[in-house]
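Partial complex: the chains shown occupy the same locations as in the complete assembly.
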Amino acid sequence: MRTRLKDVIESLVFVSLEPLNLEKIKSICTEFSNTEIEQAIQELVESYASNDRGIQIIQAAGGYLFSTKSEYDQWIRRLLSLEQKSKLSHAALETLATVAYHQPVTLAEISALRGVDASHSLKSLLQKKLVKITGRKKSPGRPLIYRTTDKFLTYFGLNNIKDLPSEEEILKILDEEKILD
Amino acid sequence: MEEARDYQVNLEVFQGPLDLLLFLIRKKKIGIHDIPIATITREYLAYLSQKEKINLEREGEFLLIASLLIYIKSQMLLPRESELVDEEDPRKILVDRLLDFQKIKAASTLLREKEDQQTKLWKRSAPPPLPTTEDTELVEVSLFELAEAFLSLMKRKEQENIRLIHGKEFSLEEKMKELIDRLKEHGYLDFLEYFNDQESIEEALISFFCLLELIKARIVIAVQESLFHPIKVWPKQGARP
């Protein structure tokens, strides 16, 4: 029975977003005595510490928490930077959408459309090469104009910029809610 | 009156008209390939008439299938010279749709079982504590980034209200030489620092164009330790200034 309790606690620590403290564990595992629970935790922590493992259970802020072992940090950093490259922030996505639907477009136009200064997110899109500069607008100040790139099309699986869902099509899908609800 | 009682079932329990049709067919224990169209049409219509008012928005689809049923029934009643072959059977269009729909329904049942199993498996919704990411890898920066860094600096300079020193003129040639000398001496050049040292916007602009020329000629290389870090300029290995 004790082995199984150890596994219950392991799964609880795993899903918990913050350090899981002893009191909480006791309040969940009501079928088990306090002594059983304390022993199981002990066993669990030891099983991770004694084995060659990539992850461990640490004690932090009065609770138990999974973490990776520090000797693997360099590989984790590589994974994180890999994922950073393929991910967009919400702000970047909004800016990208503005560029996609209003291109060719200037920074001032994007910022006006989004209602916030878009320079930071535009910068990250240029770095990710999803957006490119294609010249200058023939207007006062000759601002730079932006367009989406071929990489943008590949990213979203499109053959052609004309394949973007039209505003009407998106509205139609979004409008459905009003009729039914 | 068994039929009347069955009709008390609400329209809402069906996922559309095909679902209702399948229900009626199964109730009769008949094969999909041999639907007694007259009977089924009668029952289907009787079912619809249970509703006092048809909400076109929600139940228009039920009416569409009703009209299809009536159409098929009328086709079946047409006198024919010979026995029907499968392809000519007016019911075929309905049968095909019912067979497809039946498969989708069965597939939904199977997917629901998988969903039930999967909802018992819990995954992490947020990452565990991660090492802080200090990206020390050098990445080559684009001309855009370089220009941008320069631009932000110019803006700052303007805000600082630096007074312009007039009368002093710089030639591209002189500046280029100064840049190269500085690179030779220090090994590298901190982009922002160097421009900060320039006395006027004009001087900084000339230096900037020199730098662009050197980069274009691949004599120097501009690198950034990580995003938003200072840009450093190095002589390109193998290139002779």
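For clarity, chains are labelled A and B in written order, and residue numbers in each chain start from 1.
As a convention for this text, contacts are C-beta pairs under 8 Å (C-beta built on N, C-alpha and C of every residue); 3 or more make two chains touch, one makes a residue touch a chain.
Small disclaimer: the values here were computed from a predicted structure and weren't measured.
Write out the stoichiometry of the whole complex as a formula using the chain labels shown.
A x2, B x1
Just so we're on the same page, only the chains that are shown with their structure count from here on.
Measure off the straight-line distance from the CA centroid of chain A to the CA centroid of chain B, and report it in whole Å.
One centre to the other, that is 15 Å.
Which residues of chain A touch chain B in the complex?
Interface residues on the chain A side: 11, 14-15, 17, 55, 65-68, 70, 73, 76-77, 80-81, 123, 126-127, 133, 179.
Could you list, by residue number, the parts of chain B that touch chain A in their complex?
Listed in rising order, the residues of chain B that touch chain A are 57, 122, 124-126, 128-131, 133, 135, 142, 144-145, 148, 227.
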